[in-house]
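In this view, the complex is presented without one of its protein chains, the others remaining in place.
== subunit A ==
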């Protein structure tokens, strides 16, 4: 099944300047009872976003009309904890296309890439600059250019390059998914199985 292509994105950002945002904060376990991939965006950051009665908490960034955009900018070690892909579904379902942080948990990173959500790992210094720029002017735009692996604070920088596995980059640029790739090599898998049984 194809994933959304990601080539270049220019957008304003939503800042969450908190470290170690774990997957239980991104999507609490009680929302994991669904059996489809849809609808998780409504409960993204549920316990930070809504009070007990389900009313939006004014002080949380997703409820603040000052901030909007397709890029989530978060503190270091984003996505630690559980392997729930629901975290990536919730972020993508809300409408984000990329998450920028100075450090990502492994499983979260894989899950994001498998859903067309680009994790962009930047230096601590660059992340700090982003937070400051966004705080100063919430209309600040950031450009993420996957082809050139470059993230740029608009209009005039600074910019920084980021790493991505070449295979995953190709998948994101073209909207390919891993299962298609693996199904295409099923003969090779079968040969391996015979040799190793």
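Following the convention adopted for this analysis, a residue touches a chain if its C-beta (ideal position, glycine included) is under 8 Å from a C-beta of that chain, and two chains touch if they have at least 3 such contacts; residues count from 1.
In this section, contacts and distances are computed from a predicted model.
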Open item on the list: I notice the complex is incomplete. Of the names "Phosphate transport system permease protein PstA", "3-isopropylmalate dehydratase large subunit", "YeeE/YedE thiosulfate transporter family protein" or "Cytochrome bo(3) ubiquinol oxidase subunit 4", which is the UniProt protein name for the chain that's not shown?
Closed with: "3-isopropylmalate dehydratase large subunit"
Task: From A:6, A:67, A:103 or A:162, residue that would touch the chain that is not displayed - done: A:103
- [ ] Tell me which residue among A:75, A:93, A:119 or A:138 touches the hidden chain in the full complex.
- [x] A:75
Open item on the list: Given that one chain is not shown, which residue among A:83, A:123, A:148 or A:161 touches it?
Closed with: A:83
Task: Where the missing chain touches subunit A, by residue - done: 1, 17-20, 22, 24-25, 28-30, 32-37, 47, 52, 75-77, 80-86, 88, 103-107, 110-111, 114-115, 124, 165-168, 177-179, 181-183, 185-186, 188-189, 192-193, 196
